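Sharing a structure, written as structure tokens. Questions coming.
The complex appears here minus one protein chain, its other protein chains still in place.
Think of it as A and B in the order they're written, each chain with its own count starting at 1.
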Amino acid sequence: MVILAVPTFGNGGLNELLNPRFGRCDSFTFITIEKGNIKEVRTVSNSASGAMGGAGIQAAQIVGNNGAKELIAGFLGPNAAQSLNALNIKIYQAPNQQMTVKQCIELYLQGKLLEMNSANVGAHYGMGPGMGGGRGMGRGAGRGMGRRDQF
Amino acid sequence: MPKKAIIICVTGGKGGTGKTFVAVNLAIMFKNNGNDVLLIDGDVENPNTYLLMGAQLENKKEVPYFIPKIVEEKCTKCGLCAQNCVAHALLHIENSFPIPMLTVCTGCKLCYKICPEEAIEADSKVMGWIYKTKIKNISLLIGELKPSEARSATIVEALMEDLDEIIRNEPEKFDIIILDTAPGAHCDVELLISKADIVIPVTEPTKFGKIDLTRIIELIDLIKKDYRTIVNRSSLLGFRDEFLKNLKENNIHILGDIPFDEDIVSSYCQGLPLMDQSNKFKHSKGYKAFKIIFKELDNWLISKQIEITG
Partner (left out) sequence: MERKVIGVLSGKGGVGKTSLAASLASLASEDSEIKPIIIDCDVDAPNLSIILPFNSKDKINKKETFTSLKGIFIEDKCVHCKQCIDNHFCEFNALKWDENNQIPILDYLACEGCNACKVLCPEHAFDIESVKSGEIISYESNLGIPLIYGKTRLGSTTSGKLVSDVKQYAQQLEEVNESNMILIDGPPGIGCPVISTISGLDYVITITEPTPSGLHDLIRVIEVIKQFNIKFGIIINKADLKSNFQKQFKKFIKKTGYHLLGRINFDLSIPESISFAKPVVNHKPNSDASLAIKEIYSNLKNILWSNS
């Protein structure tokens, strides 16, 4: 048995289209697959879709918290890719055309989706954002190795 | 009254206008006039001062930066650290250990401070380096960001802490301190400008030069500092007079201009500063122009009642 996550539009579901944006998709559709058959379908709205920053990381967290071990996705930012890798979630590249979740699952079950490994995930996904915080006004941030006894 | 070093910040907005060239040669001129000079390279993404002076990077010192380290023996997987991290730099799935996402971590240490189990340790990584060297009797302090790291401000801040320490512990050591900045008008540049007594933006007579100059002057005004502009390569397109006139009409203060001069390029490529005492470039146009600029700078400092001892 494996739980597969698909970023979707609207409320999600088998007949909804796959959303090429991962971190800011409207919802996730989780499909439980057992012995090559769809056993259960659940949808979860993506609370990270309106996040100011770190949407990719938060979305990965949602995927992980719902027990998914595999994901079909279009565009992934490096942070999302890194998070999914850290959570050992397998990523399959969605076909570059509009497609319903059902059609995606069919391709998946036929073994026609390409798996992305850690080497090409991150560097080559869309134009996603890289550093979240970056050159903020981080003046001297975190350099003092102060001890905890202050607290 | 103990003497206080004058801090001059050389900046410019646009890249490649000659900031480092001006900073290095001002340092040489002040030194030739008998001053003790400290030159700080605050363009930490691409420090070039030492190349122009033919110096080597010496006395390397690491600049460490906080990163969280999860102590699994103590961690109860409660997720409090992840919930409170604005940067989402801790990835947490129910019933598992949080995973630090170092590329987005800002180093705020909140996770380390709030963990009820003290299960987060303050680990560190190298963000870059600071070098200290001396060449041609000029002290050099150089900051360098490690390639592929992003937080240049950390290195600039570390440089400024070193500067504060010098001013505190050895206030008599230097007469003149020159700060060379990165291009742009971001926080690294801003921090250096805010440390200075006076600011010298360097520009060139092009549209881009003008626009970026206007932007950096806006920033200088915002920090409430006094400035005088140097127009470099002023003869390049035959727009010199028009450009200078245009700046004056826009109430931009000007210190002087330096014509385009192949000797400057040549000095640049040899690592031998134009104003070097070897006097190799004494007859060049650039040399003469720089002398005039230095005189103007001196006048300006006197008019500001900043006296240079030395």
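Here is the rule we use: a contact is a pair of C-beta atoms (placed from the backbone, for glycine too) under 8 Å apart; a residue touches a chain by one contact, two chains touch by 3 or more.
Every value quoted in this text rests on a predicted model; they were computed, and no experiment measured them.
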item	value
Touching the absent chain when the full complex is considered, from B:L52, B:L141 or B:L159	B:L52
Residues from chain A at the interface with the omitted partner, ascending	52-53, 75, 77-78, 119, 122-142, 144, 146, 150-151
Residue ranges of chain B at the interface with the undisplayed chain	13-17, 20, 44-46, 48, 51-52, 66, 84-87, 106-110, 113-114, 145, 147-148, 150-152, 182-188, 190, 204, 206-208, 211-212, 215, 218-219, 222, 236-237, 239, 262, 265-266, 268-271
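Everything that follows uses one rule, which is that only the chains that are shown with their structure count from here on.
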item	value
Approximate Å spacing (C-alpha centroids) for the pair chain A, chain B	40
Residue ranges of chain B in contact with chain A within the complex	63-67, 82, 87-89, 91-94, 99, 101, 103-109, 112-113, 118, 122, 124, 150-154, 156-158, 161, 186-188, 191
Contacting residues of chain A [partner chain B, same complex]	53-54, 57-58, 60-61, 64-65, 78-79, 82-83, 86-87, 130-143, 145-146, 148, 151
